[in-house]
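With one protein chain removed, the remaining protein chains of the complex are shown where they sit.
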Amino acid sequence: MLRLPTFTYLQPTTLHQALRMKADAGPQGMYVAGGTDLYPNMKRRHQEPKVVISLAGIRALKRITGGTKGTALSAGAGVTLTDLHSHKKVLRGYRALADAAELVSTPLLRNMGTFGGNLCLDTRCNYYNQSYEWRKAIDFCMKKDGAICWVAPSSPRCWAVNSSDTAPVVVALGAELLLVGPDGERSVPAAQFFNNDGIDYLTKRPDEILTEVRLPAQNGWDAVYHKLRRRGSFDFPVLGVAAWVRWEHDLVAEARIVLGAVASYPYENEEASAAVIGSSLEDDVIEAAAQSAFKPSKPMDNTDHGLAWRKDMTRVFVRRALEDLRARRA
Amino acid sequence: MGDSALRVVGQPHRKVDADAKVTGKTVFADDVVLPRMLFGRLLRSPHAHASIVRIDTSKAEALDGVAAVVTGRDTPIPFGILPVSQDEHALCPDRVRFVGDPVAAVAAVSEDIATAALDLIEVEYELLDPVGTPEAAIATDDPLIHDYGDAGNIHKLVALEFGDVDDAIAASDHVREDLLFYEGNTHLPMEQHACVADWTANKLTLWSSTQTPHYVHRALAKVLELPPARIRVIACPNGGGFGGKSDPFNHELAAAVLAMRTGRPVKITLTREEVFYCHRGRHPVLMWVKSGVTRDGRIRGLHFRTLLDGGAYGSYGVASTYYTGALQTVTYQVDRYKFEGARTFTNKAPCGPKRGHGTPQPRFALEVHLDRVAEDLAIDPADLRLQHLAESHALTANWLQLGTVGLGECIRKVVDGSGWRDRRGALPYGTGLGIACSSYLTGAGLPIYWNDMPHSGVQLKLDRGGGVTVFCGSTEIGQGSDTILAHIVAEVLGITMADVAVVAGDTELTPVDLGSYSSRVTLMTGNAAIQAAERARDILARHVADALELGTERLAFADGRVFDVEDPETGMAFDDAVRLAEAAQGTIGTVGSYTPPPSPGRYRGAGVGPSPTYSYSACVAEVEVDPDTGIVTVPRVWVGHDIGQSINPVSVMGQVEGGIYMGLGEALMEEMAYRERTAAKVVHKIPSMLDYKSPTTFEMCDVVTYLVEDPDPNGPFGAKEVGQGPLLPVPPAVANAVYDAVGVRVDEVPITPEKVLRAMKDKARGKEGRFGPRSFPSVPWPDAAFIPTPAEGGDGKRQQRATGSTAEAS
Partner (left out) sequence: MASRKPKPVDGKAHIRCTVNGEPVEVAAAPHKTLLEVLREDLHLPGTKHGCELGECGTCTVLVDGTPVLSCLVLGLACEGAAIETVEGMHDGPDLHPLQETFAELGAAQCGYCTPGFLLTAKELLERTPAPSREDIKAALAGNLCRCTGYLKIYEAVELAAARMRGEAAEPSRESIYGR
């Protein structure tokens, strides 16, 4: 049986306690929320914390508040994906987020995994998400224990993929993420929460805790999320398209088209976004936006499915997401 | 004796082990816990091909909690499932042949410590060039993966010709050739292999998740140099097998060695990744098919070539190679047939028998080929098949003796059910129907090792309380083998299934059954059980007849009684009959056994293919192809299966549906993928449940099943197999349906969206609209053994080719 390495397990009940425990543990300490990402990784020796600090006992992280009468909705980072996607206010006002959360892995995993955990999901790669023994067989990779990136051996950086379903959505929605650290609280726009680097993939410092996601109030915007993967369950996205538009008098006033699972961060394709502004998402506009998204898309050999096909699918899925937005408007 | 309608056979019954399984009481191998048990783990090679220069285990041995460390030095005797391929070692002594090949084993007080100890074993390797593909294996014999085989890194070469095929093709109205490829895939049983070995009083006991306890027993005796009488193998119920637990495995032998070394029980439970390394799954097979047919589609001559990627060891590979050719003749009339097959060694996990063993690949090729032949001839593909069905009890061109052939009825059922006549070719673009048929053995005609003994044995013990215990070496892997025994014994003795207890899969308690493979269990153990039960019935009848002063021919056994058929009130309860008999002659026990009928083929290679009878399946698949993405979904299949006679219909339905599921996975997504270009590494790309794509509830299709009952005289109550056959037609039916849907041919399994979309783009550019292999490498085929067909006056033996033939001179 594949087992966890030994570690000390701490169960704080307040953020204050959690921060203190992390300060005591230093770099040997890691936070865990649902455990659905960290524990498999620890079993494969990706992360090897000596102290694991559970955030599961902190009630403050599990609330969903606001979201009525045009106010912003605040979702605690500790809300499970099941609770997130089945919450009435999320379903009513933030359908794209509900869809993304419901498309994560399996019902069982969503009962455990949290919103915050999904946003902080470790980047993934076929050369990395393997056992210690397997990685030894390829002399490891630079993300853990090795020197080179097998996806692009001449590259100085790691190309592991951000495979979160909710990340492109919160970026597209323009959400604000609340972080609490030893120096207090700070808020970052979702787009600035992620780095385009497979190893250093979050701007969150290791001792900070993601506590809350503030989703903007409804003011004429709409959003959808479309996910591509081999199977209807279990699988991480090989492509996620979060498309957000703000309508003004039947015209798109603002737009954000954010792609998941194609880079180490949720990647906003600004050309594609710009292509739809001022339009009513007519066919030719959608086609132009899809083409804009397709052109720079350069999937790497680090997920399921073939590269050329995944690139092709960018066009198809951006088109479908925009058609979906148009249909919802009608 | 008076006999009437079946009372138990043919009736649905919950499986005898069902309640234990739904309450968590079934004891699988990893659930076995013994006092002072140690935990073992295997150190596996990180190199695809290397010589072992030195192994230092001293640091591991010094770790607190480690009880023993063993290496290949401790296991010098080779083993292997086939006598001709004794090429494996419990632990590699001097050479590793794939990433995952085990070199050392540790036993420790906990799995954590055993795992830590693996890290402390120092192994120095000298790297050898790995051979990654069959093409590379053919091209080079340096380095050699094994020092045996038919030519360099070619493990096995087969060439058989039944009648002059070139002549037949030359004389036919229409000739066509196709190239197809079937990717390898694996069983993925939900249960990871596990075993516990115990050494007590100079005797070894091994509990294991194995489908073949008898063969494991033999391998243990050989490797450990122990008399078989001092070894007991207990096959725990398997948490899924599908052929993946049919070989003796390294961990079983290593656990035994460690238990003998430490005097303590040792458990080894494999991780999921290690299960991928055990593999023995579907061979990747490249296939070339050429047929010559008459204007109405009768196959005058069929020439078929296969190239198998065997992986690092022999396993069942010699048999697998023959199986890629053997059953091409049993569904439709084939006048003359030539088969050439080659299996290569490569530095990958060894391939072996997976559900359908060696036959889904050629079936895919043949059924897709015939779809095209039908199109060439402008004949409905269903009619092409219906018009040239193999005949019941015929002898095929390659000397296989058929039993009943219920295929025609299967085809008619699925054609009617699916609305084939109206809907095929008439559905909107993107939706299509495809048809394919298949056949499978009901048990291999010959055992794995040559012997004259029965393939199955059954013992019955009749208790004076009326209970009957069946002892049989068969292994319950979820297919319902225990239940079948209870059904059959209850039927013959006229009692209920609740009166029957089954003890199975224990080499110390049960007579040999060769194992749960080749769909042999229902037929062979069933026939053995019938014999044992009839003998028990005869004993009871004799004494009851005496007591009632009747002739035994007037007695019937039914409803828990033995009675006079002419006066049913006259008789006695079954348990009274047992007591009467026991009082008269002592303890009542009987035996039964079964050996398949001899096969008429007497050429070298004739041992693979014969079976007491063959099951038949026909399948229509409906697919939806997304033209933008190439993603294929299968909403529904219709399947007709010739089961001969259902013993337990609800189990038969489950086997059909499970076979369709596995076939669907192979058709669409399952793939044993390797990386071959990673700097001299050949590593499994995705050895995990997440990345090996087993269909979920969302991918499974609806299945409309038609059970066709055409009883076969060789089957118990007429029964044939169902565990493997229904899988076979699914991949070709899906491929043919994709063609109907979008007009492209994907001549390669799995049919992934990438391939479909490429074929569609190809077609859009005005090309043929096909994705598939482009060439078949040059293989040093030997001269084919020439065997005249039965129709042309052969005697089943190899003969000199008639003069004037060109091939014989070459």
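Per-chain residue numbering starts at 1, and chain names A and B are given in the order in which the chains are listed.
As a working rule, a residue touches a chain if its C-beta (ideal position, glycine included) is under 8 Å from a C-beta of that chain, and two chains touch if they have at least 3 such contacts.
Bear in mind that the values here come from a model prediction, so they are computed numbers and not experimental data.
Student: Among A:Leu108, A:Ala253, A:Ala274 or A:Ala308, exactly one should touch the missing chain; which is it?
Tutor: A:Leu108
Student: Using the touch definition from the top, which of B:Leu6, B:Met653 or B:Ala673 touches the missing chain?
Tutor: B:Met653
Student: With the full complex in mind, choose from A:Tyr31, A:Trp159 or A:Phe234 the residue touching the hidden chain.
Tutor: A:Phe234
Student: So which of B:Gln86, B:Gln387, B:Thr633 or B:Thr696 would be touching the chain we can't see?
Tutor: B:Thr696
Student: In the complete complex, the non-displayed chain touches which residues of chain A?
Tutor: Within chain A, the residues touching the omitted chain are 1-9, 11, 35-36, 39-40, 43-45, 54, 56, 105-109, 111-112, 132, 136, 140, 145, 232-234.
Student: Which chain B residues touch the hidden chain?
Tutor: 12, 14-15, 17-28, 30-31, 33, 63, 112-113, 115-116, 119-120, 187-192, 237-242, 271-272, 417, 477-480, 646, 649-651, 653-654, 656-662, 664, 688-690, 694, 696-698, 700, 702-707
Here, only the chains that are shown with their structure count from here on.
Student: Give, as an integer number of Å, the spacing between the C-alpha centres of chain B and chain A.
Tutor: Inter-chain centre distance comes to 43 Å.
Student: Touching residues of chain A toward chain B in the complex: what are they?
Tutor: 1-3, 6, 126, 129-131, 133-134, 136-139, 150, 228, 230-235, 304-306, 308-309, 312-313, 316
Student: Which residues of chain B touch chain A in the complex?
Tutor: Those residues of chain B that touch chain A are 30, 44, 46-47, 99, 111-112, 115, 269, 271-273, 628-630, 669, 675, 678-679, 681, 683-688, 690-691, 693, 695-699, 752-754, 757.
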